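Every protein chain except one is present and positioned as in the full complex.
And now, chain A:
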Amino acid sequence: MFFRIIRKDMAKSKLITVTTTIFVAAAAMLVSLAAILAVNLAGAIDNLMTQSKTPHFLQMHAGDIDLPRLEAFAQGDAGRDKFQVEAFQAAEFLNVDSARIVIGGSSLSGSVQDNGFATQSDSFDYLLDLEGNVIQPSAGEVYVPIAYMKDGTAKIGDIVEVHGKELVVAGFLRDSQMNSLLASSKRFLVSKEDYAELEKYGTTEYLIEFRLQDSSQVSELEAAYTAAKLEANGPALTYPLFKMLNAISDGIMIAVICMVSLLVVAIAMMCIRFTLLAKIEDDYREIGVMKAIGLRLSDIKKIYLAKYAAIAAAGSILGFALSFLFRGTLLENVRLYMGESKHASLAIWFGLLGVTLVFLAIVGFVSGVLRRFRRLSASEALRFGASQEKKAGFKRVRLSRNRWMDSNIFLGIKDVLSRKGIYATMLSVLVIATFIMIVPQNLHHTISSKGFIAYLGIGQSDIRIDIQQTDRIADKANEIAAVMKVDSSISRYVVLTTKTFYAKMDGGTEERIKVELGNHSVFPLNYASGKAPVTESEIALSSLNAKELVKEVGDTITLVIAGKEQSLTVSGIYSDVTNGGKTAKAVFSDDSADTMWSVVSAELSDKSMVAAKVAEYGRTFSFAKVSDIDQFASQTFGSTISSVGTASKAAVAVALAVMVLVTLLFMKMLVAKDRGSIAIMKAIGFTNKDIMSQYASRSIFVLVLGIVIGTLLSGTLGEALAGGVISSLGASTFSFEINTLSTYLLLPVMMVGAVLLATLIGTSGTGKIVIADHIKE
């Protein structure tokens, strides 16, 4: 019997059944995709890092090293027994001026990455080919980082020329440490012979690496390494950080898919609620009859539940099948950068689990909605054929008091106000749609805005000149500053020098801390709390440092400066993604500590000259790396920005499609529900156009409310959610940079267009309503 009833009911409401199934299918597909992607990503990262034997602790160091001392640390009692160091190595990384690396005829001068050469490691930190094998390049061959294959910079067979030496691109490599664009260095793999030849063209940097038997010992090892005052002229990185760097780009995509799938599930549920309530209202008398003749409540519920269980099952199966179509495309990036997952077969089960959850959630939801059967009175249903629940009329809005508004618009708005329950569903969908349009749009606008880098620890200048891995850093920085001083095209500049100091911890131990000295007010950062240091007794900490040192604004920290302990007050805390994220800023002067690096930032009076100036300074100061800040940002966060950009465009398309579909569905249902009222209005002289404009007013009124609420939510809840995404980039606080034109004009116009179009199509059936059919007794 159930089948017959369900089939008949579905045939009667094809559009609604199809639309609801589509929403369920979309939700199931997205949930399944998110599960499959997450499992694959996690598996692929694990696989890559296992195959590569990624180091658990890495200390980069520019300058000479005392290898026996390091070996003694790694293999001595502490290293071997306490931290269970499985392997240790000091791998070389030959940093070569990017401008001197020419691939297929074009140089990497535009790259903000530190490009360099390396040889294959002996026992761990392997560079792998695309099949996951440890590469052993022959002489004359070079393996290029996968990122350069993705962006089309290199292809197999291309010639890589370094200071005249030619190497052939034999393949591409996966580097479990430096795959991500967020890792600022890129390793090219060559044979030992070629490396020896190239050595004279660059500066050697050491990757001091440790593999542990028990990776949970990393922080202790790091602390012991610092305490031993071993080589540390460069950032220190750990296994979890490598994992995070590998996961970020695709992780954000998965997070976005999860968010969208939750929204689609919510929309599917709202559609079901609306159709179900309308259906119950239509069937009121029949339900009353069933109740009166003694059918159990649970039997009556089963009829309705069976229908939606059928829809949910069909949608879930369809969605799961569809997820197979798209997962290849979405997994492409993961496969390219990380290779196959070892949990690939597991992923399908997780996908299935996700789909099952969607199915159960919908069935549970329907069951919840059907609870109102309990309140249904059989006698009332039989007598009136409809619920006699008091109509929530909006009494203050009276047609007889309306003096200026077109009566059709008035009647449209009045209807929305008097049937809030019905329109609440449509409103919720429109609020959600507005939200999913605006939030990614503003997120994209924010992270692609020039000011955003100030949230990431980089001052807002035009040109950035890095002087590192060279001798006489201070002299060289002064040399550049002297040229800038007389360069009329430069409106302001500042030299910031980073030195290492020891900070005295509460327990009497010492922690090494990198402090950037200079005037920090020239190109200020956005501080998460507090402000930039101004006096010599102030210091600002990056959020990571503040967290690690357990310091807040106003606390004091003791540094050893020129052999003397000096107390500094924390003036502010800022987010930083540069140099491993653990930085500090102060203004005191010091001649005692060694300079690690210097950065000269400059602003031009004429922004159009940036490219020319970058080239000019690059030529003049070949020892330094000169970058255009915009380019720096776009190359560092470029792929994330473009992913978010794509996601935001997709979100607009999805939201508009949802709006059209839901409005269409609602309007069709409303027209079906209101046939009687429409017939009355036609009978007393309202034209089809009048009636359509009443419906258009209803949907536009609901849309305007939806846009207002959605925009407000975007600015509050959306900002907080986007904050989560942005904090994964390293910025702990930020505020939305709203794309005014788009948020307040373009998107609303698009939404109004979409909703109006859907309303017109959805209500076109009013013309076909024959008065006599609905009024004649």
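A few comments on the model shown:
Criterion: a residue touches a chain if its C-beta (ideal position, glycine included) is under 8 Å from a C-beta of that chain, and two chains touch if they have at least 3 such contacts; residues count from 1.
Going forward, contacts and distances are computed from a predicted model.
Between the listed names "ABC transporter ATP-binding protein", "Monovalent cation/H(+) antiporter subunit G", "Formate hydrogenlyase" or "histidine kinase", the UniProt record for the complex's undisplayed chain reads "ABC transporter ATP-binding protein". Summary of contacts with the chain left out: across A:204, A:333 or A:402, the touching residue is A:402.
The chain that is not drawn here is touched, among residues A:172, A:210 or A:686, by A:686. Taking the complete complex into account, residues 390-391, 393, 395, 398-408, 410, 414-415, 418-419, 677, 680-690, 767, 770-772, 775-777 of chain A touch the chain not shown.
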